[in-house]
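Have a look at the structure below before the remarks.
The other protein chains are all here in position, but one chain of the complex has been omitted.
Chains: A and B, in written order; residue numbering restarts at 1 for each.
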Amino acid sequence: MEILRTKDLTKNFGGLCAVDKISFSLYAGEIVGLIGPNGAGKTTLINLLSGFFPPSSGRIVFEEQDVTGFKAHQLNELGVARTFQVVRVFNKLTVLENVLSAQVDRRQMGPWELVRRAILPPRGEHQRYQKECEAAERLLEFVGIAQYRDEPAENLPYALSKRLEIARALATNPTLLLLDEPSSGLNPRELDDQITIIKRINQQGISILIIEHVMKVIMNISHRLIVLQYGEKIAEGLPQEVYSDPQVVEAYLGGDAHAQH
Amino acid sequence: MESSLLLQQIVNGIILGSVYSLIALGLTMIFGVMKISNFAHGDYSMVGAYVAVFLMAWLPGWLGWVGSILAAAAVVGVLGVVTERLVFRPLLTRWTDIDIIMVSIGLFILLENLAHLVFGATPRMLKDPFGGAVFDLGLFSTSQLRVFCLVFSCVAIAVLQLFLNRSRLGVAIRATSQNRFAAQLMGININTVYTLTFSLGAALAGVGGVLYGTLFAISPVMGAIPTQKAFVVTIMGGMGHMRGAILGGFILGVAETLGGNYLSMAYKNAIGFMILILVLLLRPSGLFGRRQ
Partner (left out) sequence: MDARSWRAIAPWAGLAALVVLPLVLRDRYLVHLLVMAGIFVILSSSWNLLAGYTGQLNLGHAAFYGIGAYTSALLAIKLGISPWLGLVLGGLVAACFGLLLGVPALRLSGPYLAITTIGFAEILRLVAMNWVDLTRGSLGLYGIPPLTPIPLPGGKSLTFTSEVSAYYVILVLCLLSLACCRRLVNSDFGISARSLRDDEMAAASVGIDVNAYKLAIFMLSAFFAGLAGAFFAHYQRLVSPDTLSTAETFTILTMVMLGGLGTLTGPVVGAVVLTFLAEGLRFVEDWVKMDVRLIIYGLLLILTILFMRGGMVGLFDRFRRPAAQPGRE
């Protein structure tokens, strides 16, 4: 079943075209790797899909619903969660609170509703809070950082804060998880753990779109690959196919050659 | 008659605007280089104005004028260094916007009330070395003092531009403003640049304060107004943009004078804020800033 489809998705920054008419589909239960040289527009694509920028043109369809131009929080409510290339945890909140922040069901909560709920506690709030805490702790155990639950998140080492970010994203009950370089800056052991976690998330039926540079990770976990260069999609297919595609080889070598200059 | 009155107002606005530009330039420079929003900036102008009050009591006429402008620049420049070292420098490594703004508000309260203690509450006026002589050009007239004020602001702005564009230190300041990290890599001593920028920015406000004192009464509480105007001008021009600040100053000066005369004198001080809110809603990066 198709859960995400983009049609001619385009993003211009001034004169620069960061994402150029990209169309692709993502199916339920898939892990799709998004690769390409630096500056190919991978992160921009994730930012478009998670609602951080409105696209300049083109459409995004998520679970049969046209979500073009939806804001980040709206997309998250529909089931799109993400992590960031450079870790963005809530530094001053504890590890547990980081996950709790993501867990609240915020459907249809405008400012008025928020004010009302702020002053008059909704019924059964305490029990709900208990349940949320338990669920949050299960997520922390899932990513293996439960022992740090009361530490402020800023005290976590880098590798663990990346996992906290994943736990926080999972707390929003996503059907699609966008991972922006989940393994950057990890040592080989941490990398293996990360791969295990990602695979286990996928086993729960969550589809994943993942940006990755580390070959080992991308070849190991993705079912399909999409290759971007200069904002355009230049290849798509099974990992082995894509890696033998002459255009892709050219892109990477060409990209490297450019970088040498 | 109507058009000559209009012309008269525009000339007055330009003169006022030149002073705003000068004070705002200091603020925008400090913001551009150090990312410090200093809500005590106008108090450097207040101190500068008081330097003029006292020096002019000693040295009459022309000499007093030129002397007090130089002295204001020197005294306030030193005050700038002192406040930067004592108040802002310790925060630079671990600051948040809130900390910086709060500490500058503390400085504002401190300077204003110290001045109150030292100089007393009575407003003072600066003496006119031209004895109130007036230029009458038919269509409009203006006192020679005001013309002097305009000329001097423009000279100071021009000298500053020359310094920033031609001298080594000036280029270092501009480089740091554009990219602090790269500037450091290029071997620029960032601490020197900080101290220099802050002192120069404060000195500009000090000189601006002397000129401001030719137009308005001088009192310990006067600092809040130049601070507000400088922020309005700076944001209008895009924070950190020198040319934006210069143009913004003239625009605000003219808009205030015209608005004060044709709309409402009572709400003259609100005009700047109205413009500010409009600019922020329509072009958040400032009239002359690049769009994000």
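What we mean here is this: contacts are C-beta pairs under 8 Å (C-beta built on N, C-alpha and C of every residue); 3 or more make two chains touch, one makes a residue touch a chain.
Quick caveat, the model's predicted, so the values are computed rather than measured.
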Neighbouring shown chains of the undisplayed chain, as defined at the top: A, B
Among B:Ile10, B:Val81 or B:Ile101, the residue in touch with the chain that has been omitted: B:Ile101
Selected residue (touches chain absent from view) among B:Tyr20, B:Phe39 or B:Phe250: B:Phe39
For subunit B, residues in touch with the removed chain: 31, 37, 39, 87, 90-91, 97-99, 101-103, 105-114, 116-117, 224, 228, 231-232, 235, 239, 266-267, 269-270, 272-274, 276-277, 280-281, 284
Contacts of subunit A with the absent chain, listed as residue ranges: 50-52, 71-73, 76-77, 81-82, 84, 88-94, 97-98, 100-104, 106, 109-112, 114-115, 117-119, 121, 125, 129, 132, 150-152, 155, 168-169, 171-172
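As a convention for this text, only the chains that are shown with their structure count from here on.
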Gap in Å, rounded to a whole number, between the CA centres of subunit B and subunit A: 47
